[in-house]
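All protein chains but one are shown in place.
Up next, subunit A:
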Amino acid sequence: MRPFDYYRSNDPADAVEAASEKGALFIAGGTNLLDLMKLDLMTPNRLIDINRIGLDEITPSDDGGLFIGTLVTNSDCAADMRIRQDYEVLSRAILAGASGQLRNKATTGGNLCQRTRCYYFYDPDMPCNKRKPGSGCSAVGGANRIHAILGASDECIATYPGDMAVAMAALDAQVVIEGQGGDIRTVPVRDFHRLPGDQPDKDNILRPGELITHVTLPPPARGRHIYRKVRDRASYAFALVSIAAVVEMDAGKIASASLAFGGLAHKPWHDPEIDDLLIGEAPSDALFDKAADILLADANGQGGNDFKIPLARRTLKAVLREATGERS
């Protein structure tokens, strides 16, 4: 690990100011950042410890939703009774990820910023445009079983690995961000992560020194909340395909539907056309196939991950059957 200065901040504005220096990074839970620093894959010259700046509570918002402070741990978020009762898909997604130890450390803001698990990103001896822009992508034509089938570019086929953000995308949560001089901006989770394009080193829209302060959940969405994660082990593994679904039925028809997908792209994938197709329709296999057709219209396998295309279709159909079926 490269040497760095350590600064503990006690206040969000102070933390943002301290992070304005080039090469400074925030540290919260640190479970991904320190992992990467040990391998010299991230080399900040200054760490701003934000663990004691507050922002560690879940509070009601004026419109009936919730503010989740950026330092609320994954464990606390998943166990919060309001989240368990009203935003079950979010609790389920968080509990499907990592281990008990990691969830106790990992934070809401940090989880949004976690980096890909592409094998080549983690291997300093191999070219990787995300780690070293312009060096090439080893995953194209290499081992790419876990890689993207949607929205990838010639420069990068990495996936965003998380679960929490997939549920937040289905719920249409917002990320509240504080910048220099107290500037606040709000960005939908659906737009927070970006596609790789020709800048795969940029995972998301955060500018240097900007601090995520909260994630805002809208008022509770009624209906059935499902998070289904398909992976190589039953626990403690990243998603090959995951789906967050919030679907409400009324008189045999789909009254509302909001779906988001993990493991398929450089960001949690949300396609409003899928939701629009489903709303107002009676559930049927043909309808679910049409939804999968929309999802996978531009899907592109890279060899090792070709299986994700039929797997995504089957998983989507299974989730929709469960979401629209009789409650057991």
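In this section, a contact is a pair of C-beta atoms (placed from the backbone, for glycine too) under 8 Å apart; a residue touches a chain by one contact, two chains touch by 3 or more; residues count from 1.
Throughout what follows, contacts and distances are computed from a predicted model.
A.B. asks: Select, from "Xylose transport system permease protein XylH", "(2Fe-2S)-binding protein", "KipI family sensor histidine kinase inhibitor" or "Branched-chain amino acid transporter", the UniProt-recorded name of the complex's unshown chain.
C.D. replies: The UniProt record for the chain left out of view names it "(2Fe-2S)-binding protein".
A.B. asks: For the full complex, which residue in A:96, A:156 or A:243 touches the chain that was left out?
C.D. replies: Checking each option in A:96, A:156 or A:243, the one touching the absent chain turns out to be A:96.
A.B. asks: Suppose we count only contacts with the excluded chain; which residues of subunit A make the list?
C.D. replies: Contact residues on subunit A toward the absent chain are 1, 3-6, 8, 27, 29-31, 34-35, 38, 47, 49, 51, 75, 78-79, 81, 84-85, 88, 91-92, 95-96, 98-102, 104-105, 234-236.
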